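Of the protein chains in this complex, one is absent; all others appear in place.
Up next, chain A:
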Amino acid sequence: MMKKVFFDSSVLFSAVNSPTGGSAKLFTLTNIKKIVSKVVLTEVERNVRNKLLNYHLDRFFLLVEKLEIVDLPIDKGLVKKTEEIIVKKDAVILMQAKKAKPDFLVTLDKKHFLQEKVINFMQPAKVLTPKDLLQIIERKI
């Protein structure tokens, strides 16, 4: 069965921003199921429009076509609980990542996501960077 990988905003944004990084490389893999939430899409598109160039927006649309968009309702009670794990600004996405029940949560946010508290909260899913996930996948191949 294909492994489910939840992309956080930092990964999707970086894949749009740089076609040569690990985030972009994940989009070339066909043996993983790439999932994303609507909040992530809204956040990334907002930032692509404000921070990057027009051609990046085209690339964003192109990449999103390769993702499975999961519709996860925002459970405010659960968000509140998640705020004990991570800073408020990232609580909704972390809550959605948990609800999506992925095998992996990929992120580039070392400061907030790649922390012990978050790693424990996401178990049994693993929290790691695109580079680390690529290594795991390559080792298996």
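Definition applied: a contact is a pair of C-beta atoms (placed from the backbone, for glycine too) under 8 Å apart; a residue touches a chain by one contact, two chains touch by 3 or more; residues count from 1.
Operating definition for what follows: contacts and distances are computed from a predicted model.
According to its UniProt record, the chain left out of view corresponds to "Antitoxin" among "Lipoyl synthase", "Antitoxin", "ABC transporter permease" or "Lipopolysaccharide export system ATP-binding protein LptB". Contacts to the hidden chain, counted on chain A, fall at residues 9-10, 13-14, 17-18, 20-23, 25, 38-39, 41-43, 45-47, 50-51, 61, 64, 74, 89, 92, 108-110, 129-131, 134.
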